[in-house]
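What follows is a structure written as structure tokens; I'll ask about it next.
For this view, one protein chain was removed and the others were kept in their places.
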Amino acid sequence: MKEKLWQKTSNKLDPIVERYTIGDDYKSDVVFMSYDIMASRVHVKGLAKIGILIEKEAEQLVQGLDELQQKWDAGTIVITPEDEDCHTVIEQYLTDTLGVVGKKIHTGRSRNDQILVAVRLYMKDMLGSIEKKSATLARAVLEFARRHEHVPLPGYSHTQQAMLSSVGHYFCSYLESLLDDCDFIQSVCRHIDKNPLGSAAGFGVALPLDREYTTQELGFSKVQINSLYCQSSRGKYEALYLHALSSLMQTLGKIASDMILFTSREFDFFSVDDRCVTGSSIMPQKRNLDCMELVRGNSAIIRGCHATVMDIASHLTSGYHRDLQLIKKLLIESTTIASESIAVMEIFIGALSPNAERIGKVIQKDIFSADIATALATQEGMAFRDAYRIACARLEETAVDPQENISSKISLGAPGNLAFDRYEKRVSDLCRPSIH
Amino acid sequence: MKEKLWQKTSNKLDPIVERYTIGDDYKSDVVFMSYDIMASRVHVKGLAKIGILIEKEAEQLVQGLDELQQKWDAGTIVITPEDEDCHTVIEQYLTDTLGVVGKKIHTGRSRNDQILVAVRLYMKDMLGSIEKKSATLARAVLEFARRHEHVPLPGYSHTQQAMLSSVGHYFCSYLESLLDDCDFIQSVCRHIDKNPLGSAAGFGVALPLDREYTTQELGFSKVQINSLYCQSSRGKYEALYLHALSSLMQTLGKIASDMILFTSREFDFFSVDDRCVTGSSIMPQKRNLDCMELVRGNSAIIRGCHATVMDIASHLTSGYHRDLQLIKKLLIESTTIASESIAVMEIFIGALSPNAERIGKVIQKDIFSADIATALATQEGMAFRDAYRIACARLEETAVDPQENISSKISLGAPGNLAFDRYEKRVSDLCRPSIH
Amino acid sequence: MKEKLWQKTSNKLDPIVERYTIGDDYKSDVVFMSYDIMASRVHVKGLAKIGILIEKEAEQLVQGLDELQQKWDAGTIVITPEDEDCHTVIEQYLTDTLGVVGKKIHTGRSRNDQILVAVRLYMKDMLGSIEKKSATLARAVLEFARRHEHVPLPGYSHTQQAMLSSVGHYFCSYLESLLDDCDFIQSVCRHIDKNPLGSAAGFGVALPLDREYTTQELGFSKVQINSLYCQSSRGKYEALYLHALSSLMQTLGKIASDMILFTSREFDFFSVDDRCVTGSSIMPQKRNLDCMELVRGNSAIIRGCHATVMDIASHLTSGYHRDLQLIKKLLIESTTIASESIAVMEIFIGALSPNAERIGKVIQKDIFSADIATALATQEGMAFRDAYRIACARLEETAVDPQENISSKISLGAPGNLAFDRYEKRVSDLCRPSIH
Partner (left out) sequence: MKEKLWQKTSNKLDPIVERYTIGDDYKSDVVFMSYDIMASRVHVKGLAKIGILIEKEAEQLVQGLDELQQKWDAGTIVITPEDEDCHTVIEQYLTDTLGVVGKKIHTGRSRNDQILVAVRLYMKDMLGSIEKKSATLARAVLEFARRHEHVPLPGYSHTQQAMLSSVGHYFCSYLESLLDDCDFIQSVCRHIDKNPLGSAAGFGVALPLDREYTTQELGFSKVQINSLYCQSSRGKYEALYLHALSSLMQTLGKIASDMILFTSREFDFFSVDDRCVTGSSIMPQKRNLDCMELVRGNSAIIRGCHATVMDIASHLTSGYHRDLQLIKKLLIESTTIASESIAVMEIFIGALSPNAERIGKVIQKDIFSADIATALATQEGMAFRDAYRIACARLEETAVDPQENISSKISLGAPGNLAFDRYEKRVSDLCRPSIH
């Protein structure tokens, strides 16, 4: 067993307790290592700036950190359970290679602000990456909507055919939802874009740390000022982040739910090619949308992670508590799931095509009743309520063409007025490489 | 039983089923009535603008709506279970008083977009109101922090004394958390500030509704374009709203948790005057912080409402489903709880005072160990790790003055550098009456 | 404002804080009043039994409690916000009518064990009532299954037609689920059937309370021994109770989900008569299953209440905390919802009929592929995997009769072997009036 940072000679932690305490930290910290190294480098430069380290020491430390990053990238350094976490690996490496200078890196910081800043950088990075993936998906959805703009599709309420809609109309609804999610991701990014480095264990330090400098160097837009609040925001910021993922998954989950229903034999509105279809071990005829079911189920997983983070964090008094450590794993799992789900959805959209002929057969006249009532109300000056009561009666004698019906829905955002141009710009903005 | 808007002659709903279906809607809709009237007025003007209503009809309808609002305010109109919801009351009132003209108001809309727009207006209004209340609370917290800036208070991690903090430091952490919450409330407000009116039942209408006009008239900053997305955002926007309340309650809950601990006899760091203290029915000596316990418990209630809204909304296919109706009650309850909790917290802060003398006695030398280690590291050039290992030994021989210790913590946001000026502006901005 | 039980002269609670503290208790306690009176009566008799009250006093108190119960039943006594809770009303009533004797009832108890015992009695009562309602529903489901035993219905997996099932098969699955839920309700009833009366504020009293006697008198099967555990089980027992309701709602929710899907026009497997169908305000043709959508949505509400109770209760240290008070409302709401949902489901089953002809048309040959594969495997001695690979090819040349297919599924619990007799006894046992 390596020596712990906090170890005093008398301390002999029970091995079962120790294993329980470490938990999955050593695995979780794999994703935080590079962020920790990055922040450590800036911390060193900050210490040099205020004269706590001399230039030579800072250079050695930065060089040591660069080396460590290379070795980490090359896979020649790993985090073992004995290391406990990435922070220990970093300090140990610097001490082993630089001797007494290595020990100096921990001046003016704590593992508390180390993990805070690493998680913060990770979340910012991941939000950027997820937004980028969402943008590509949004582009695919927009193109699908354009391509099938005029294909009729029944609109449902209460899972009952309500009024005529179109493939374009449905996919624009998904698109607008996705764009909203991207907006929200940007908001969340702004909210969490605050530097906790320099808060140490939550109570600051007796050093004139230049927190504005490290904020700038790390690319944060603001300092998170109060050092105790840096601690208290743990779980709160993660919950916000997870709400953003959860909202995105809600959108994907709705697409998934619709498509599972619409590809059932009874609906049969869409076909999906073999890229996205799995079979059954005993029913040869089955063409299952497992991947969409998993998107739907995974949206519940992320909701669960979100609720758990709030449960863990919401009952604690001010200051650090070890319970908070458990949040890391939930964060990483959710991020991976969301990221993969977007990718799968994009492939799925590519494998999807509407069965226009079949849809045509399913649409029956009464789907136009509300339209007839509205027409009576507006064209014949009848009160809507009266029109409504006689619309059913007129149904038989009225001929309605689906295409004309769709085109007639000219209110903004209706099937006849999808306003693609309004989305086009937003999608293009998102897809620009320079966004982050 | 009054006639339902959707009633056809043959339909005889079972009374138990009917009661179940109505549920608490007629109660919930009390809070939405005025918003529904407001949106109805704009809908009428919009119909007039595009020539669906002649000027005379529009005037009659607007006047009818004004009358209804007056009667509603005066309490002479109520929503009964037979009415089912506020939408029915409005249409019924207009039909009863205006005859055939009254029936025309439902042209180009559905109860679906009526409730969407009413809830949206409600949420915007409530966010403004909650933000205003939070601003007043923030002011109280800031003043408390200033007043007791230099009163020492142990800082905790793992519920163990860690390093010295101060009353000012703690309350600035609450303040920054509150200000963050207010920022987030503003973000949420921006996200939901989109007009769903004109989406009808989710599929638009065959009328050139001027949705930009109604958007402007209703004070929304944007149109929510796709009519199906207007439906799909139900539950999603409410979840976002509830996350904002939940985050705020997390902040209040942390203050509550801290104060419950810090007013226990064993800590005894703060006194609370009789305004906020309740007794026990069998233990005469008890001074209980019931109100803080309820803030803490109510934060769980709001988390529960939040999770439930996501549960309800996240599994539904596109289009309206009746399940969504259940969200209204959760929204209203959460809003009331959050609003009252802020008010109670403000009163509580006014009833609170730190017991400086008692705190002084509790602080023991070892709370300064980390500082001694840091001092050794920075002043004597010792490596932090080595300093750490000998700090305990030096403890006895070192005299530390709490005030000096606090003042020495000069890193930004630490007890010796609370940076009040950075908060002052934000609080003032929030408290300005013109914010909404 | 009436005087509080715990009020000392100096205490002047802020009115906003007071209102917040009382919350909805005075409303919730309406359901607990009779249980509190019942337990108070037994408490009095217990005190008399150990000589703390003389016989005369006990008689007066019991008589006073009887009078109060009559007035309560008659509606001439109510709980006002000023009363705070039902406990105060009881003690106040006895003191007002009996003078000094009235004050003696609080000897040896606390509001803490008063509410514990009242809630416990309430939960037992409600579980009995819900079980009875579930039994009636189970009977209706069983009869429906019998009546339509041989009506074919496609079985689904992944929302895709998988193999042939039957109406009888589906409804037996609901039935077995319901019977399981009833079993679980009985288990929960056994688990919570423990008397907390006599635990006082959680620390017992210096009186030889005969807790076995009050246990017997109140109809509990066991004493909940440790007085502190009586407190600690608060929230825990309620969570257990809510899990039982939640499980039941899961069953109802599944029926609801199936029926919403199966009554969509695209499926059209069942018809529902007008008793359970609502219409749309703008779409005359709609026949909506609002009541089933609300069953589905309400199952989320109960899940939410369940999670909230666990959130509230799981972070508290031993002993009473005011947060626990919030559980009462969640309990009552969930109970009402579950109870009404069962009633609605029973009416719904009565309004339901399968569309056998339509179902017949939907069933296509490939639903028999797995059966053909199995037949090849068992009759022609082919390995299943090989059979599976050629079943599709044989499909065209094979004639399958749905009725014969159903009858051929003779494994226990399959469509051809529903084993009604095994359910019959369980349903009959449940429906017996003597069960509780």
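Letters A, B and C mark the chains in the order given here, with residues in each chain numbered from 1 onward.
Assume a contact is a pair of C-beta atoms (placed from the backbone, for glycine too) under 8 Å apart; a residue touches a chain by one contact, two chains touch by 3 or more.
On a predicted model such as this, the values are computed, not experimentally measured, just so you know.
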Q | Contact set of the excluded chain (shown chains only) | A | A, B, C
Q. Pick from A:I77, A:A300, A:I390 or A:C431: which residue touches the chain that isn't shown?
A. A:A300
Q.
Can you say which of C:D258, C:D290, C:E346 or C:D366 touches the chain missing from this structure?
A. C:D258
Q. Looking at the whole complex, which of B:S264, B:T336 or B:S428 touches the chain that is not displayed?
A. B:S264
Q) Among B:L289, B:C305 or B:A343, which residue is in touch with the absent chain? A) B:L289
Q) Out of C:H43, C:H87, C:K286 or C:H315, which is the one that touches the chain we can't see? A) C:H315
(Q) Can you say which of C:D73, C:D96, C:D386 or C:D429 touches the chain missing from this structure? (A) C:D386
**Q.** chain C, residues in touch with the chain not shown (by the definition above)
**A.** 5, 8, 52, 91, 95, 100-108, 112, 155-159, 162-165, 169-170, 172-177, 180, 183-184, 187, 190-191, 198-209, 211-212, 223-233, 236, 239-240, 243, 246-247, 250-251, 253-254, 257-258, 261, 296, 299-300, 303, 307, 310-311, 313-322, 370-371, 374-375, 377-378, 383-386, 389, 392, 405, 408-419, 422-423
(Q) Touching the absent chain: which residues on chain B qualify? (A) 157-163, 260-261, 264-267, 280-290, 293, 307, 311, 314-315, 362, 364, 366-367, 369-370, 373-374, 384, 388-389, 391-392, 395
Q. Which chain A residues touch the hidden chain?
A. 4-8, 10-14, 16-17, 19-21, 23, 87, 106, 110-111, 200-201, 274-284, 286, 288, 290-291, 293-294, 296-298, 300-301, 303-305, 307-308, 311-312, 321-326, 330, 340-341, 343-344, 347-348, 351
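The criterion applied here is as follows: only the chains that are shown with their structure count from here on.
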(Q) Among the chains here, which has the CA centroid at the largest distance from chain A's centroid? (A) C
**Q.** Rounded Å distance between chain A and chain B, as computed from the means of their C-alpha atoms
**A.** 23
**Q.** chain B and chain C: spacing of chain centres that average the CA atoms, whole Å
**A.** 32
Q: Averaging only over C-alpha atoms, locate the centres of chain A and chain C and give their separation in whole Å.
A: 37
**Q.** Contacts with two or more other chains, residues of chain C listed in rising order
**A.** 280-284, 286, 288, 290, 293, 307, 311
